[in-house]
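Notes for the one structure printed next.
A single protein chain has been removed from this complex, and every other one stays in its place.
Order as written gives the chain letters A and B; numbering starts at 1 within each chain.
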Amino acid sequence: MFANFDYQVILDNVGILWDGMLITFLLTGVALVGGIIFGTVLALMRLSRFKVLSFAAGRYVDAFRSTPLILVIFWFYFAMPIIGLQAIGGLGSVLIAFTLFEAAYYCEIIRAGIQSVTRAQIHAGQALGLTYFQTMQYVILPQAFRNMVPVLLTQAIVLFQDTSLVYVVGLKDFLTAADLVAVRDNRVVELYAAAAVVYFVLCFASSLWVRRLRRQYAI
Amino acid sequence: MAMKYNWDWSIILCRSPEEEPTAAVEPGTLAPDATSAVGGGAGQFFDTGASCAQPYFDWIVSGVSWTIIVACAAWVITFSLGSIIGIARTVDQPVVRAVATAYVEFFRNIPLLLQMFLWFFVVPELLPEDAGRWVKRELPLPEYWTAIVCLGMYHASRTAEQVRAGIESIPRGQTQAGLAMGLTQFQVYRHVLLPVSYRIIIPPLTSDFMGIFKNSSVALTIGVMELTAQSRQIAEYTFNIFEIFTVATLIYMVVTLIVVTVMRFVEAKVRIPGTIAMGAD
Partner (left out) sequence: MIEIENVSKWYGDFRVLAECSTSVAKGDVVVVCGPSGSGKSTLLKCVNGLEPFQEGTITVDGVSVGDKGTNLPKLRSRIGMVFQNFELFPHMTALQNICLSQMKVLGRGPDEAEERSMKLLERVGITEHAHKHPAQLSGGQQQRVAIARALAMDPIAMMFDEPTSALDPEMISEVLDVMVDLAKEGMTMIVVTHEMGFARKVAHRVVFMDEGRIVEEAQTEAFFTTARHERTQMFLSKILEH
């Protein structure tokens, strides 16, 4: 089988694959940053004393977490033009879809991180005479951050893999680029295998790094 | 916002004319062309004009059924394989542990979509000639079998991690107590470690199942007509994307809600009396 494995086809198309990888990085980066920012807002809403806010954030998270990512991608990809936002384009729609989808997951991670610090720590901080915000700044958030950084990064690796799902709307990310070449040159085995190796190396290396970080950050 | 959008929720209820016994009485409705399909099923009650070109309701039902069938079948693989791999990651034999770890790392670090392609397009090429030909030519519904195996093995790597975490969360003293009374390693797993750890990991196992349920939509890329695929098809036929995607989203949410509720009940049912807290520390 591997006797006629054609390395040349991979080398010949490095340019196309690299362009695809840039889209993959763009999707991951935007959804990561946007998702964490919006996810933090959602987490603070969920922990808020105001029932309306926590209820709204809770239903938002439930809705996105029980819907397949592909369906969310379809939603935005098909709906944007209909509500008159053709200008956003396919890539824009998908970026919005990923950001809103990831925000639901990051919200839960950030919330768990904040809640992982015991109430006694808040009391201890306040007993020392710190204000509520000083307690947050010096006591709670640094601990919450340590607890959630590895989880946030692990979720980022999942996100990196999930961006391949833009294939369903034909956006040329890394996997879609590999697929296009595979079909065009009739070299399915070579290109899928190459793509698998690239994803594995990147994700495995990142997960090893996260694991090391987890040990360093462990209190 | 100048777009004209024709809301029409009734498309959701479109049945095929030939499956509708009352429709057969009206000779005019038997014509198969789109414009005269008004007589089709629920379309009559909603008086929706010509939108019932196809039995969309049946498509949705079929999509939901396939989603559930694929997810449940994949879960059987996930649970059994995931348990074996997870347990293997905790045993004393280094070779067994290494093999299990390799499995987890391999399946966890390649996107599911690519794994779907690998199973569907590459694996049959790698099989011995006869087996490959059988898979390609004779296996009925190859995309469905591929999706089930792929989803099952992909999620097994995640379930394995839950099983391992569950076992490792049990204090070492429990294993020692089991061994001290003369149980073998196998018996310690069977009677002490597994009954407790499966109880602990019911919530993460539930979200694993929900993950399979949602990820079954990835199988549409190799032609499995599950719920998301059917709703996209209906969207392309009718352009009523809001209605059909809303229905699909609601179905996913309702099933999630049902599963989560049932699993909460199961969790309460098998909860260890007193507390679930372990040991005496």
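Just so it is clear, a residue touches a chain if its C-beta (ideal position, glycine included) is under 8 Å from a C-beta of that chain, and two chains touch if they have at least 3 such contacts.
Not measured: the values here are computed from a predicted model.
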| item | value |
| --- | --- |
| Which displayed chains the hidden chain touches across the whole complex | B |
| Of B:94, B:128 or B:182, the residue in touch with the unshown chain | B:182 |
| Residue in contact with the excluded chain [from B:84, B:192 or B:259] | B:192 |
| From B:94, B:128 or B:274, residue that would touch the chain that is not displayed | B:274 |
| Those residues of chain B which, in the complete complex, touch the missing chain | 171, 173-174, 176-184, 187, 191-192, 195-196, 199, 272-281 |
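Keep this in mind: only the chains that are shown with their structure count from here on.
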| item | value |
| --- | --- |
| Where chain A and chain B are represented by their mean Cα positions, the distance between them in whole Å | 21 |
| In the complex with chain A, residue positions of chain B that touch it | 1-3, 5, 105-106, 108-114, 117-118, 121-122, 125-126, 210, 214-218, 220-221, 228, 231-232, 235, 241-242, 245, 248-249, 252-253, 256-257 |
| Residue ranges of chain A touching chain B (in the complex, touch as defined) | 1, 62-63, 65-71, 74-75, 78-79, 82-84, 157, 161-162, 164-165, 167-168, 175, 179, 188-189, 192-193, 195-196, 199-200, 203-204, 207 |
